[in-house]
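Apart from one protein chain that is not included, each protein chain of the complex appears where it belongs.
Labels A and B are assigned to the chains in the order they are written; within every chain, residues are numbered from 1.
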Amino acid sequence: MEVPILKQGAVLIATFQAALSDADLNHLRSALVQQVVRFRSRGVIVDVTAMDVMDSFASRTLREIAHMIRLRGAETVIVGIQPEVAFAMVQLGLTLEGVATALDLEEGLAYLNQKFKTMK
Amino acid sequence: MARVEILVTISSDQDIVVARQKGRSLALELGFSSGDATLIATAISELARNIVSYAGSGQIALKDVQGSTRVGITVAASDNGPGIPNVSQALRDGFSTSGSLGLGLPGVRRLMDEFEIVSKPGQGTNVVVKKWRP
Partner (left out) sequence: MAKRDESSELLRELVAHLRQNRTQLREEWVGRISETRLLTAMTKEEIFAEATSVYDSYVEALETETFEALQAYARNLSERIIPRGVETHEVVGIVLLLRDVLGRSLFAKYQTDFKKLNRILDAYEPAANRIANTVAVGFVQERERVIRQQQEAIRELSTPVLQVRERLLILPIIGVIDPQRARQLTEQLLRGIRTNRAKVVVIDITGVAAMDVTVANHLVQTVEASRLLGATVIVTGLSPEIAQTLVTIGVDLGKMNTVGDLQGGIEQAERLLGYKVMALAEPS
């Protein structure tokens, strides 16, 4: 499944879809890191609004994405986690610790802009 | 109401998605709220994932269940994999086999209303969870 990765200035925006398999997620992880390197991006927004279920693998993949992207000097924000999904995640003990989160795309961009200022 | 039974063969990571989507549909059909359907789908995802990771293949059966005054859904995850050597340890919160969340069974138990597991080394694993519609 092709996940679109858009470039908006120094920020990459990846919009995850609903029924991503493990293989899709792994592929996405590599693709994102590649793009960050290619465009020397400073930030990545992963939009998971369409994901109706976030299980342990998805959660681990997101943490790995954030980690690998940080190693390349960029910051990741996860946006769009649905209230129901957030509730299910904490029941399962998945807290995305160490990964920045924001309500939506707008908030995610605001967060990154804020970060860039302090990172200057 | 007609009894429903949906069987999903689990042998690849794609089947995990199929199983949880079918679970969500069935839950909504049975009148569960969207929030509850998400909890159920998440539990199914974890159970299916365990099958793929530890047994290679297995099956998930989704059924409606009629109580005397309420309706619910049953998810039965079974496989002929290696089995769990120490079930009570696996059920203790925080226990993990590989530094992550391990089997995630305590989490699955929190997501659902009822939880039963039978697993012995060499005899595969059978997990049955239920959620009742309020």
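Everything below uses one rule, namely that a residue touches a chain if its C-beta (ideal position, glycine included) is under 8 Å from a C-beta of that chain, and two chains touch if they have at least 3 such contacts.
Computed from a predicted structure; not experimentally measured.
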Which of A:19, A:68 or A:86 contacts the chain that the document leaves out: A:86
Hidden partner interface residues of chain B, rising order: 1-2, 35, 69, 134
Sites on chain A contacted by the missing partner chain, in the whole complex: 79, 81-84, 86-87, 89-91, 95-96, 101-104, 107, 110-111, 113-114, 117
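The definition used in the following text is that only the chains that are shown with their structure count from here on.
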Touching residues (chain side chain A, partner chain B) in the complex: 19-23, 52-57, 60, 82-85, 87-89, 91-94
Interface residues, chain B side, partner chain A - complex: 13-14, 16-17, 20-21, 24, 34-35, 38-39, 41-42, 45-46, 49, 93, 100-101, 104, 106-108, 110-111
